[in-house]
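Input: a single structure, listed below in structure tokens.
Left out: one protein chain. Kept in place: all the others.
Letters A and B mark the chains as written, and numbering starts fresh at 1 in each.
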Amino acid sequence: MLKCRVIPVLTFNGFALVKTKGFGSNARMVGNAVQAAKVYNSRNVDELVFLDIYASDKNKKMNLQMARLIINECYMPVTLGGGIKTLKDIEDLLAIGADKVVLKNKIIEAPEFINEASDVYGNQCITLAIDAVKKEDGQYYLYNRLDREILLFEFLTKINDYNFGEIILTSVNNDGMMDGFDIELVQQVEKITNVPIVVSGGAGEPSHFKELFSKTNIEAVAAASIFHFTRYTPRDLKLAIQSVGRPVRLIERDYIPKN
Amino acid sequence: MDIEVRYCSNCLFPETKPDLHFTDEGLCSACIAAESKDKGIDWSQREKDFHTIIDSFRLKNDEIGYDCLIPVSGGKDSTYQAYFMKEICGMNPLCVCFETTKVTELGQRNLDNISKMGIDVIHFKKNHNAYRAMVKEGFIRVGDEMWPNHIGIFTIPINIATKFKIPLIIWGENPQQEYGGPLESIEKNKLTRRWLEEFGGLLGNRIQDMIGVDGLTAKELTPYFYPSDEELEATGITSIFLGHYFFWDARKQLEVVKKHGFEVKEDGPVEGTYTNYENLDEEMHGLHDYLKFVKYGFGRATDHACIDIRNKRLTRNEGLELVKKYDGKYPHLSINAFVEYSGMSKEEIDAILDSYTNPVLFKMNDDGIFAKDTEGNLVRNFEIK
Partner (left out) sequence: MTIAIVKYGMGNVASVQKVLKKLGYTSIITDDHTAIKQANLILLPGVGSFKKGMENLHNSGLVELLTEEVLMNKKPFIGICLGMQLVATHGNEPERIEGLGWIDGEVVKIESPKGLRVPHLGWNTITTTNSDELYTSSNHKDYYFIHSYHFKAKNPEEVTFTVKYDGVMVAALQKDNMYVMQFHPEKSQEAGLGLLKKIIDQYA
């Protein structure tokens, strides 16, 4: 049976690990990306996502030396993203060992790039980042730096015709707030696409995961703040998911107390 | 390829420092905290608040027991805390020392001095093998050989406090206040459980992650597990920062404790900085500070210069010169000590150091090796301004 995945996310500002709240520009400096990668690898996490979140803004590419250092520490799948605009960008990342790449800003202006990429590299390498922001009118929009007002579900329905392997669905409102996931958003998106979805934004404690996995059919979840700032490890969250009857991958170790 | 690193306009903290924030004017959160230390805070009110709090925990004169617990290291700060609670506040404290990795002779003397000040001290001598296994793993996995020390100094005193039923715990400075942190944390006057994982320097690693390392069992790691929320509640554990209630001035406090038997290093500054009164207790701290340097581009000399700048003992330019001269030098002495302690070879240690060295901040040659100057120091890709 396919296991539910718990995936730590590392967000990078070009030279160090940072953490945002609500995708704000005043990101909190967290520290060293390599050390985070080592910790996660030692925990046998299911996957790791590493994103350069300012690459597009600064019109730069992901620092390949840094990415290589991170991948060297990981013996599980690694997804890389940030500033991808051309096929060569994807090739460079795959060449240093990335398993999947994330496309975001490019697909708004040029969604056909998705198929260009998947035709060459296979659709399983291509992940789309869909950032959802709920505005005062109660509607969901696609968060974008082009200042365009794009209704989220319409966009998703259109994009779904293209050939890609996975979606990372992030709630911008809940990002970094550690107050729970946007369940309504997830339930809506599940109706639109049949591609694997990784839910992100809002994880703060194990009960949030129990809620997410019992109220939706999601099979993968991503988190960051909860791992940087609280006592909870990926294992704690997997046990929470397991407690609501969903299968997870647990690597056995010596007795671990309930604390 | 060179990179622009932004520095605080007042002190010398770089933007690479974890948890540091800048205002629109370019002032860092540590300087903002210092400013409010000088102006925005009503210290006399805070002092009143402090006495109100501690008096509510104070035992009666004819009662047997400890009024408070003070975690100590033998360093100047905790010695001051012990002196303050005993002499100034008239309390009967229990001092608990979770000793550092490799105690120096000077550090041991300063620790013994606390009992000579008329105070009971529990000197927790840790399981050496378990600790050493965590030192090595901490070094390899998170680039911090002091990892078990961070968790030990926060957890063991809490464990002893719950066992001895001493609810009041007196910590010293709020690191977020003195060294800069997210603005919300600066006002925190209490050290809660969450503080440990968020600010305690655990670098994302947790004690459960150490189970199985070198065959370590959970039992062998007993003292490093924080008490449960229920135990904490039952004892009523209340941790407060002295630095929240009193203006923290390290140099002034040093002069006070020197009068009560505290010794400083007489033969020159400590490795990695220009001061001779910090980090006297730990022989290998130079490695710890160097790791900070390779990861973030600044070392302990920067920390000390910034404090002195904020306390108006140095101008920014004077601090800049000291930092350029002392910051980030390869710590030969500490590395040698670490070779002996850990059993790792110098090559292995250097390879780990390289894995944590930020390739954006430091020059890397085309063959993927970091460039070094004639003394073996890294070459910066940025300019300290």
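The rule is simple: a contact is a pair of C-beta atoms (placed from the backbone, for glycine too) under 8 Å apart; a residue touches a chain by one contact, two chains touch by 3 or more.
Remember, it's a predicted structure, so these values are computed and weren't measured experimentally.
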Shown chains contacted by the missing chain are A
Per the whole complex, from A:Asn123, A:Asn144 or A:Ser243 the residue touching the absent chain is A:Asn123
Where chain A meets the chain that is not shown, the residues are 1-5, 41, 44, 46, 71-72, 75-77, 94-97, 99-100, 119-125, 165-166, 194-196, 217, 219-220, 249, 251
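One rule holds for everything that comes next: only the chains that are shown with their structure count from here on.
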Distance between the CA centroids of chain A and chain B (whole Å) is 34
Chain A residues touching chain B in their complex are 14-16, 26, 28-32, 34-36, 38-39, 42-43, 63, 65-66, 69, 72-73, 227-231, 233, 235, 253-259
The residues of chain B that touch chain A in their complex are 3, 15-21, 140-144, 182, 193-194, 196-198, 203-206, 208-209, 211-212, 217-218, 225-226, 228, 295-296, 355-356, 358-361, 364
